[in-house]
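Omission of a single protein chain aside, the complex is shown with its protein chains in their original locations.
Read from first to last, the chains carry the letters A and B; within each, the first residue is number 1.
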Amino acid sequence: MFVFLITDLFFFIVIIALFSYIFYVRKTPDLLDTWSYVFKKKTGALSILVLSFFMIIALCDSIRFKNKVYDENNKKYSYTSEISSLLDIILLPIHENSEKSYSSPFSSKLYSKETIKVDKDIDKRIYPKLEYKGNHNLYSDKNTHNIYITIIISFVKTLFICFFMYLIIFYKTLFKNFNKITTQFVKNKFIFLSFFIILLIFISLYDLSIQYYVLGTDKVGEDVLYKSIKSIRTGILIGTLTTIVMLPFAIFFGIFAGYIGGFVDDIIQFIYTTLYSIPSVLLIASAILMLQVYMANNPTNFENVYERADLRLFFLCMILGLTSWTGLCRLLRGESMKLREIEYVQASQTFGLSKISIIIRHIIPNIMHIVIITVVLDFSALVLAEAVLSYVNIGVDPSTYSWGNMINAARLEMSREPIVWWPLFAAFVFMFILVLFANLFSDVVRDAFDPRTNKNYE
Amino acid sequence: MIRYILKRLVFIIPILIGVNLLTFALFFVVNSPEEIARLHLGDKRITQEQIFAWNEERGYNNPLFYNSSEKGLNKIQKTIFYEKSVKLFLFDFGVSDSGRDIKYDILQRMWPSLAIAFPSLVVGVLINITFALFFVFFRSTYVDYVGVIICVALMSISSLFYIIGGQYLISKLLHLVPISGYANGYDAIKFLILPVIISVIYGIGSGTRWYRSLFLEEIEKDYVKTAKSKGLSESSVLFNHVFKNALIPILTGVVVILPLLFLGSLIVESFFGIPGLGSYTIDAIQSQDFAIVRAMVFLGTILYIVGLVLTDISYTLVDPRVRLK
Partner (left out) sequence: MFNSYRYIIIVFIIFLKGCSDKPLNNPYSDNLKNLKNVYYSSFQERPKHLDPARSYSSNEYAFIAQIYEPLYQYHYLKKPYELIPLVAAEMPEIIYLDDKFKQTSLNKKIYYTKYIIKIKEGILYQNHPAFYKKDNEYFYHNLDDDQLKNINTLKDFKYESTRELTSDDYIYQIKRLADNKNHSPISGVMSGYILGFDDFKNKINKKNELNGIKRIKFLQSTSIQGIEKINEYKFSIIIKNQYPQFIYWLAMPFFSPMPWEADSFYMQEKLIKKNITLNWFPVGTGPFRLIENNPNLRMVLDYNKNFRGEVYPSLDDKIINKKLISSNIVKSVPFIDKAIFSLEKEQIPRWNKFLQGYYDSSGIASDNFDQAVSFNNSGDIQLSKELEEKGIHLNTATAASTYYIGFNMLDPIVGGYESKARYLRQAITLAIDYDEYISIFANGRGIVAQSPIPPGIFGYQDGIKEYNKTIYTKVNNNLVKKNIVKAKDLLKKAGYVNGLDQKTGKPLVLYFEATGSGAETYAFLNWLRKQFKKINIQLVARVTDYNRFQEKMIKGTGQIFQWGWNADYPDPENFLFLLYSKNGKVKYGGENASNYSNYEFDKLFLKMKNMKNTKKRKQLIENMLAIVQNDSPWIWGFHPKSFSLSHSWLENVESNLMANNTLKYKKINNNIRYDMISKWNKPNYTLLHILFIIFLIFIFSVILMIRKKEKEKAYD
């Protein structure tokens, strides 16, 4: 049985919007040129590749099912309130079991000593062996040996997959005139190589983490790698949902203020200046508190942990959106004010076109580039903001997997001796990769849409 | 000019009223006074009458907007709205929920905040401009390319990592500065070095890129090309023309954040145990001291708007071409 949480639905809207934009781009020659510039640039193509890997993981994590339980008495299955996502099912061998407490990456033992009865009366304080991973075969004492073998096997697997993919795509491009971008994608050796590497990393991580805790375990023995992968969805959602929430407001108010002007302009300016003037952390803090009140007063509406956490995530996106739409709104207002004075808009006005159709036909297409650039630019800032908000305890729900929550927990771990560094390291690596490629992507996109960039240069 | 400033100041008033109404609605919808009282009285053995007394002491027992039990002006003045929100306009922040005078605390805690924020800003701007000029000098060479990549990488690291990492390395492993704390006077320096360095490093990525794009924009302009064609050396063109003309956006960018320096940095201050306004706000959020949060929201808003007005004014002062409507 499928289950849809609010953020899932909105995330699907994001995906649909993305695809319809791609469709739209393919039909618009101007835009197609701009975007092929992005694909032509190495950083652009690479970041699109990496980001789409992240997006696919987030998407897999947004398709959910209810778990089943077999009732022996009534001889039938019944659904529990536990929910797993497609990603959970794919990664089941990784997170199925959990250890007692910390263990370091690739270790076969727990990180702290325990008193264990060796004989009848003799207690010994030793590092206990892990129960589920790290002690699975003959090689467990020779970790490195085993790791090499696993990586070589994954390498072969990856080779096979890539080879078949290459065949399929190449076949298609030979016989059908596939689209310009895809052809470029396949022909470009750089892209194909990076695709190969990413896939190799993914597959060998998967293979390794069936046998080991690649990034160790956390305080209650959960696999840190699994936690970090699950956090991808939170990061991406915060980055995208927020903009989806704010876009309608920003576009609507921005255009109306700029195009219609006068009294409407004054009011809209007043609204966004007021909102913009409040320090956003304080606004977010108060709003999150309000949400908690609502949840506490209506416990029956939130059947399970997931829904509660999900709603909080959704509200966080809404609030972040509310505090960040004002900047875009101001930009759009200025741009539509400029466009209003441009000749062909003036001309269509004299031809008696209605205001709405002028807005749809002339204004919106001409401000879209500002929207795209802002959305892409905001993405990385929002992912970073999540961590900081979680640190102040006004971010996502503590039960949600998120890098912010991981960092928050890692503060205590850093003071342990010997130091528990891997949860922080994991959060750092994952966050860094996502934000880095988002930043690189936004750079290229900005260049692509900037009329001043000489696109033939380089 | 003066007329313009006056006009801007008049425009501030409705915004402040708007902010005031908004925060009032937020704070008195979130928690009823009774709950605030319970939070602040502690958790062992609380009776209803103590809660009542607490609310009465802080004026939370009044009605929200209109007090029909009073006479004359008091009908409006003896209300939560008047006591808690209107008085903010007179900079009367009142007493915090834990019983301290807020204005006094803000005046005290302002200085440590400034002591971090001001050096961070100045050093940061200087370093960023240096790097940016350096990159621009080597534009479209591998130096520039690698530099920009490094900047993007620096930008992609969360501030939390800089703080956690810096504190661990410099204070814990190398024993170079105290782990946390603060002292007044010159003793403050040893506590401030690390936070300032961290703030500066955190800002290098975005700052350098921003200034670099400013300079590049300027370098494309015709007068620079003319200067170059006259045979001036690259460095003198950079300093004498590009840098000078880019000063306007740099200056205005700095001016807009100047007033906000008072608010301090939330995360850095609480990590390093510096008793500034940033940690004041964080503590208030965490202990749900709404009186303080309200005061800080209002103060933050005022400072932000002051920053905007200052920017406008500095535009006209620096560049006479900009005319104000």
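We take it that contacts are C-beta pairs under 8 Å (C-beta built on N, C-alpha and C of every residue); 3 or more make two chains touch, one makes a residue touch a chain.
Just so it is clear, the structure is predicted and the values come from calculations on it, not from any experiment.
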*Contact partner of the left-out chain, one of B:16, B:150 or B:179*: B:179
_Hidden partner interface residues of subunit B, rising order_ = 31, 35-36, 38-50, 53-54, 57, 98-101, 104-105, 108-109, 134, 137-138, 143, 169, 171-183, 185, 187, 190-191, 233-235, 270-271, 273, 275, 279-280, 288
*Since one chain isn't shown, list which residues of subunit A touch it in the complete complex.*
69, 71-74, 76, 78, 80-82, 100-101, 111-115, 122-125, 218-220, 222, 289, 292-293, 295-296, 299, 302-305, 308, 393, 397-399, 405, 408-409, 411-418
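Here is the rule we use: only the chains that are shown with their structure count from here on.
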*asked:* Based only on mean CA positions, could you tell me how far subunit A sits from subunit B in angstrom?
replied: 29
*asked:* Quick check: in the complex, which residue numbers of subunit B touch subunit A?
replied: 14-15, 18-19, 22-23, 26-27, 29-31, 152-153, 155-161, 164, 168, 220, 263, 266-267, 281-282, 285-286, 288, 293, 296-297, 300-301, 304-305
*Contact residues on subunit A for subunit B in the complex?*
270-271, 273-279, 281-283, 285-287, 289-290, 293, 380, 384, 387-388, 391-394, 407, 410-411, 414, 424, 428, 431-432, 435-436, 438-440, 443, 452
